[in-house]
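The complex is shown incomplete by one protein chain, all other protein chains being positioned as in the whole.
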Amino acid sequence: MRYGEIINRNLERGHFLTKQGELIMSMLSVNNIEVVYNHVILALHGVTLDVEQGKIVSLLGANGAGKSTTLKACSNILPAERGEITKGSVHFDGQNNEGMQPTELVKNGCIQVLEGRLVFRNLTVEENLLSGSFIRENRAQAREDLDKIYTYLPRLAHVKDSIAGYTSGGEQQMLAMGRALMSRPTLMLLDEPSMGLSPQIVEEIFQIVETLNKEGMTFLIAEQNATVALRYADSAYVIENGRVVMKGNAKELLARDDVKEAYLGLGEEGRVNFRDVKYYHRRKPSFS
Amino acid sequence: MWYREAGQFVTNYYQDRRIFPLRFDRWFVAIGLILLVALPTLYGSEYWLSAHMIPLCAVGLATLGLNLLTGYTGQLSLGTAGFMCIGAFGTFNLILRLPDWLINWPTAMLISGIFAGLVGIVFGLPAIRIRGFYLLVSTLCAQYFVWWFFNQYKYFLDYTPSGVVALPEKYYDYFGLSELMGWDMQSYNNRWFIAILFVIGLTYFAKNLIRSSTGRNFMAVRDMDIAASTIGISVPKTKLLAFFVSCYYCGIAGALYSFAYIGNVDLMIYEVDRSFTIMFMMIIGGLGSITGSFLGAIFVYEFPIAFTVLGDYVFAGAGGHAGGGFDSAAVENVSNMAYGIFIIALLIREPGGFGALWGNYKQKLRTWPFPH
Partner (left out) sequence: MEFDWVYFIEVILGGLMSGVMYSLVAIGFVLVYKSSSIFNFSQGTMLLVASLTFVRMTEGGVNFWLAMVLAMGIMVIMGILTERWVIRPLANQDLLSLFMATVGLATFHEGMAQYVWDADVHGLQLSKFFDLDILRPDPIMIVDHVAWLDILLPRFDIFVSIVAGSMIIALAIFFQKSRTGVSLRAVSDNHMAALAVGIPLSRVWAIVWSVTGVIALISGLLWAERVSVSFTLIEAVMKALPVILIGGLTSIPGAIIGGLVIGVGEKVGEIYFADALGGQGIELWFAYFMALMFLVFRPQGMFGEKIIERV
């Protein structure tokens, strides 16, 4: 396929962002999707976001806002929870995801690390990691990758023969990420990696994310812990009640008063209780 | 826009705790129940009562019992028919052996439920250690054991040589009404009256049980028993209580099945097949749903009948079912195939069964005419 064709095809689908006059390739673009569960529960009311290649994008929001749903819509595993995308589309790497099986998406390089880790509890740590590589044809290469993973995640090397269900939360999170890495992805979707982990381990995990990002991996991270997420991300979106209500550069968002009050509990007079928040965004989305 | 809470206010906690918060529901249910009790008792035709309405009471109640155990407390059970059997035999023996002034049919049923409940506790003891599918062993053991027990010790059937006891009229009498009023107490109308009263009463009790802290304990044990024990719920006690209540319901249902529906006390009707049927009813109706229990029972019970009738109707031209256009074995096989397919299709569409469909429907009604 020639370069010109790619541009034309993607222009049609609104695949490219324009920033200050430049055309930038977005690796993942979510176009105004509406997601319904069980035919009756509307979870996302029209979410649009873009993830540029090589960046870390953070998806923030409270419990139940729709972060996990957005990620699952991207990796096409909604049907497994009786959900479906009723409007809009998701494009990964230039291709429309519609109708693709999760297996194919993983082969193309998009993989999700689910909320709550979900390691294979009855298998050993090493078997878990290997299971991530079954999607690839070259088995010898997979074995090499295993050693590479152990260098990124040294904690796993210590426990590689233990039963995964008995390892600690932090180790399980690393295991889940390592398992995802075994499929040689280009885009990783992390769903609440900090959930249930101590602050130190959370820092460790995000350091690993940073390291991988420096080597070219793109990340979309859904997080409740806005402090940590905004520190490591390049740009961020804030979701509330199934809509994107804020977006922008992470550093800018971190400096905004309303974000600080609503999500970080930092008001002008010191710590703010959620009951006293002045800048709470209601249903009006601030799209531009 | 008529099915809404808007404009309906409560002024005390009693009103706040009502089972039916909407005025429309309250009226509907009240009138419905009165009609349900009165009309068939006074005017019911024998066919409809005996072939449809009374058996549905019995199996619906059994399904509710099983749902309390499996749907609400998460303990799998395939021993339902065994517990029903205890209820039936218990009722029979109580009326047989105790003097008339002391016991009558409804009282005997209430007491025989306790027997069933106690046996349920015994076979529920393993549930303290065993979880998941493995628990089926205990209730299946109960099922086979109860069956063998009553088969072995003929005393409980009063040594009837045929193994089947046909219940005479005086067993159905209570308060001496047979003599006093000259009514035929064995008639289906009377049987319906007792059956529906028991069903309504027990369902009301079950509904309130579920809404109480006991019910919440059941559900906590179902969802995460380890977490439940850490917040102070006694998991063994809760499980055993669930077994007791569930088997109580199944016992009464069994007594209704024998007395109100069939009219005989017969061991053969309480085999493993019956347990499976009740479990089908529960799953199709929806685990953890009271309304669903009855909807599922209605469906499973009526499906084969409806299918046969439909088959006859469709093939009526080809000679009907006496003539031979459609032989009965073929009908049964096709019915089985259709039944299997239907179960699978329903589970795909709505795993919560009819109960969840009903809940969804009510939810849609609440937001009608808007979609969500």
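Descriptive notes on the structure:
For clarity, chains are labelled A and B in written order, and residue numbers in each chain start from 1.
Here is the rule we use: a contact is a pair of C-beta atoms (placed from the backbone, for glycine too) under 8 Å apart; a residue touches a chain by one contact, two chains touch by 3 or more.
What you are looking at is a predicted structure, and each value in this text was computed from that prediction instead of being measured.
Although it is not drawn here, the omitted chain touches the following shown chains in the complete assembly: A, B. Considering the whole complex, the residue from A:114, A:156 or A:174 that touches the absent chain is A:114.
Of the listed positions B:50, B:63 or B:335, the one in contact with the omitted chain in the full complex is B:335.
Touch with the chain that is not drawn comes from one residue among A:91, A:155 or A:179, which is A:179.
Of A:42, A:62 or A:163, it is A:163 that touches the chain left out of the display.
Seen across the whole complex, the unshown chain contacts chain B at 70, 76, 126, 129-134, 136-138, 140-141, 144-145, 148, 151-152, 224, 226-227, 230, 272, 276, 279-280, 283-284, 287, 329-330, 332-344, 347-348, 351. Of the residues in chain A, those that touch the hidden partner chain are 75, 77, 79-82, 101-103, 105-107, 111-114, 118-123, 127-128, 130-132, 134-135, 139, 163, 165-166, 176, 179-180, 183.
Following the convention adopted for this analysis, only the chains that are shown with their structure count from here on.
Centre-to-centre separation between chain A and chain B, using Cα means, comes to 48 Å. Chain A meets chain B in the complex at residues 36, 38, 40-42. The part of chain B that touches chain A in the complex is made up of residues 360, 363-364, 372.
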